[in-house]
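Reviewing the structure listed below.
Left out: one protein chain. Kept in place: all the others.
A, B and C are the chain letters, set down in written order, and residue numbers restart from 1 in every chain.
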Amino acid sequence: MAIRLGDNQYGKAETRLVRVDRGAGGHTVTDLNVTTTLAGDLDATHLTGDNSGVLPTDTQKNTVYAFARDGVGEIEDFALRLARHFADKTPTITRARVHIERYTWERMGDCSFRRGAGTRTATVSYESGQAWVVSGVEDLVVLNTTGSEFHGFHKDRYTTLPETKDRILATAVSARWRHAAAEGDWAASYDTATRSLLEAFAGTYSLSLQQTLYAMGQYLLSHQDGVAEVRLALPNKHHFLVDLEPFGLDNPGEVYFAADRPYGLIEGTVLRDDAPPAGLAWW
Amino acid sequence: MAIRLGDNQYGKAETRLVRVDRGAGGHTVTDLNVTTTLAGDLDATHLTGDNSGVLPTDTQKNTVYAFARDGVGEIEDFALRLARHFADKTPTITRARVHIERYTWERMGDCSFRRGAGTRTATVSYESGQAWVVSGVEDLVVLNTTGSEFHGFHKDRYTTLPETKDRILATAVSARWRHAAAEGDWAASYDTATRSLLEAFAGTYSLSLQQTLYAMGQYLLSHQDGVAEVRLALPNKHHFLVDLEPFGLDNPGEVYFAADRPYGLIEGTVLRDDAPPAGLAWW
Amino acid sequence: MAIRLGDNQYGKAETRLVRVDRGAGGHTVTDLNVTTTLAGDLDATHLTGDNSGVLPTDTQKNTVYAFARDGVGEIEDFALRLARHFADKTPTITRARVHIERYTWERMGDCSFRRGAGTRTATVSYESGQAWVVSGVEDLVVLNTTGSEFHGFHKDRYTTLPETKDRILATAVSARWRHAAAEGDWAASYDTATRSLLEAFAGTYSLSLQQTLYAMGQYLLSHQDGVAEVRLALPNKHHFLVDLEPFGLDNPGEVYFAADRPYGLIEGTVLRDDAPPAGLAWW
Partner (left out) sequence: MAIRLGDNQYGKAETRLVRVDRGAGGHTVTDLNVTTTLAGDLDATHLTGDNSGVLPTDTQKNTVYAFARDGVGEIEDFALRLARHFADKTPTITRARVHIERYTWERMGDCSFRRGAGTRTATVSYESGQAWVVSGVEDLVVLNTTGSEFHGFHKDRYTTLPETKDRILATAVSARWRHAAAEGDWAASYDTATRSLLEAFAGTYSLSLQQTLYAMGQYLLSHQDGVAEVRLALPNKHHFLVDLEPFGLDNPGEVYFAADRPYGLIEGTVLRDDAPPAGLAWW
C-alpha cells in the first residue's frame, strides 16, 4: 500500500517575448507567448526537496530571451532549438516540450503594426534526439450564413430539437496538425494549412458540424504531403432564430440570438493511413 | 436626516443580436451586442415595489429583436430608433441610452465570413426629442517599433525610470467621438475616423503617449467636420528591453518582455472650440 | 473652428502590491491592486511633447511600493496618503485619485492563507487640500431562492414576460459608498456596510430588484451615520425555470437554467438629504 510519485513535469508558462527585427526596408515584429515544460529524473525534488536536478523555471525564461537574441525565425524552429537545448544540456532532463503562441500583427507602415485576429501555434516535443513538431491555429472564428442542415439524427424521449434544412454554422476553429518530419518550410505550411481550413469550412455544404470537421481535416491533409494528422476542436456556436410571432412578425432567417452557453463541442482527428507514429507528439 | 432615492436607471445589458441579410449577390452579417438603459420616474418601484412604470428589461430585449426585423442598418441609426422608441412610447421613461458593439466580420465568400479584430461602437442618448450620437472603436491594438521617445519628465525621489530616445509604443485604442448632429453617413464617418486614428498613431513621432493621443484626436477632428469631440483612453502597454548582459549578450533594441500589469493609462479629450454642447452625450 | 485639448488625466493602472506583516503572533497579508490617476496642468506634454510636468507612471508605481514600506493599514488611509502626496508634491498636479482593490484572504494558520470571495475597494479623490473617500465592495454574489416577485409591470406590444409570484433573485453586488468625512474607522465601517448589504438582500421581500436595491442602500445608511451616499449596480442574473413538460415532468420551482447574457442591470443611488456635497468624490 506504498504511496509513490507518478508522472510529473514542470516548466515556465507564458513567457511573453516580443522580438523586433530592424531591417533597412522596414521592421518586423514577432510577438510570442512561450511555455516550456521539462520532465526527467525529478524524484529528489519531490521526495526530499533536493533541487540539484532542477533547472529553475526562471532559467527557462532567461533561456527563451537569450535564444531570441540570435533571431527567432519560424516558431517551430525556435521551439525545436529550445526543446533540444533543455533536454540535451540539463543532466536530469530527458524530455522537453515547448509550446508557442504567435499573435498576428498586420503591417500598417515600415515600423507600425496593427494586431489582427487568430493565433498561430507550434508545439515541439523532444526526447532522446527525436523531435515531433505540431503546428496549429487558435481562435479562427468563422461563420456560414447558409449551406448547413441538421436532421435525421437519433431521437430519444429527451429530444425536442426540430430538424432544420438551413441554419447558421459558426465556430471558433482550434486546430493542430502533426508534421511527418521535424523540418520543413513552416511558414508556407502554415499559410497553406489555414487557407485549407478556411476554404473547407466555407466550401463544404454541411449536414453536421462533424462532416465539416472531417472535410476540413481531409482538405488540409490533401494539400500538404508533410502533414501526418490533424486534430480539430470545433465549438458549435449556436445561433437561434428568434420567435417574432408574438409581435406579429415573421422571421425568414434574418434575426438570430447568439448564445454563449451551453455550446456543442465537436472534436476529431483526421489522419493518413501511412502516417508515422505519433510518438510524443501529443505529449 | 431623511434618506432618499437619488439618480437611478435600469436596462437590459448585452442582448446578442445577429442579423443576416440574404441578398441575391451574397449575404451580409450584422453581429451586435446591444445594451439599453432607461431613466425617468421610477420612484415607485424602488420605494414600494409598484412596477406599473417599469418596462421590463425582457421587453427591452424583445424590442431589440423585433426592431431588427425591419433591418438594422448602421448601428447609430438602430440605436436612435430604439432610444426614441423607449423614451417616446413608455409613459414613465424620459431618457434612454442605447449602446451597441458591432463585431468585425470579413467576407470569405458569398455566405462565409471570418471574424476580424476591433469592435465598432455607437452610443445614443435621447431625451425630450433631442438625441446625441457618439461613435467609437474598441480593441484597436497598435504598435510602433520606433519613433517614440520619453525623457525630460519630472523627477522626484521615487523616480528611477531611465530616459529613452527609442522605445516601443503599443496601445489598445479605445476611442469615442461625439457627432455634432444626430444624422450623418455613419459608415463613411466610421471608416474615416478609424483610418485617421491609425494614420495618426503610425505617423506621429512621439515624445509621450499624451502627444500621440492629442495627435490622434486632432487628426480625427481635422478630417471630419461633423465630429465635435473625441475621447481617447490609451493604455501604455509596456515593452521592456530584456537585460541579456548576464548571458554575455548585448540587446540592441531586439528582445523585449511584454508586461501585463501595471500599465500606464492615458486619457484625454480633444474638441472643437465651437462644438455644440455635449448635453447628455456622455450620460 | 480651433481644435483644443479638453479634460485629461493619466496614471498607473493595476500596480499589484502584496505586503506581509510579520508579527510574532502570526503574519498578515495585504493584497492590493492600486490604480493612481493624476490631473493638472498637462497641456505641454499633449501639445508639444514637453514632459517637464509629467511625473512618470513608473514613478507612481515606485511610490506605491515605497509608501508600503511604512505599512499599509486600511486601504482608505493608504489611498489618502498616496493621493495627498501626488497632488501636494508634484508641481503640475492639482488632482489625484487613488483606487485600490483589496482581495480577501482567510487565515488557515499563523502564516497560511486561503483566498476568499469578494473584493473590498477604496477610492480617494483629492484636490486643494480636500479629500473625498469612497469605500466599496465588488463581486459579492448573492442569491435568494424565494421571496421575490415581479408583476404589475408596464406592458407594451413587445412584452411577453409572464408575471411571477416566486422567482430566484440573484445578483453580483457592486457597491460604493461615500463617507461624509475623510477620516474614520474604515475597517469597522466596511464590516458594517457589507453586513448591511447582505442582511438587506437576504431580508427584503422583493417585488423588484429596484426595491431590493433601495432597501440595501437604505439599510446601509441607517446603520452608519458617517456614510452620506451609496451607489449600487446590481446585474439581474436571470434563472429561468426549465420547461420539463416535453419529458412528461412538472417543474415545481426546482430546475433552472442560469443564463449568462443578456442580463438586467439595475443602478441606483440612495443618499441622505443632509449629505455634504459630493465634490470630486465620484471623479
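Observations
Methods note: a contact is a pair of C-beta atoms (placed from the backbone, for glycine too) under 8 Å apart; a residue touches a chain by one contact, two chains touch by 3 or more.
Remember, it's a predicted structure, so these values are computed and weren't measured experimentally.
Interchain touches from the omitted chain, evaluated on the whole complex, reach A, B, C. In the full complex, subunit B makes contact with the omitted chain through residues 157-158, 160, 246-247, 260-261. Hidden from this view is one chain, which touches subunit C at 16-22, 27, 29, 31, 62, 65-66, 68-69, 104-105, 108-109, 111-117, 140-147, 168, 198, 201-203, 239, 242, 244, 246-247, 249, 251, 253-260. Subunit A residues in contact with the hidden partner, per the touch definition given at the top, are 1-16, 35, 37, 42, 45-59, 61-63, 66, 89-92, 149-156, 158-161, 206-208, 210-211, 213-214, 217-218, 221-222, 229, 235-236, 261-274.
Keep this in mind: only the chains that are shown with their structure count from here on.
Separating the centre of subunit A from that of subunit C, both taken as means of CA atoms, is a distance of 38 Å.
For subunit A, residues touching at least two other chains, in rising order: 246-247, 260.
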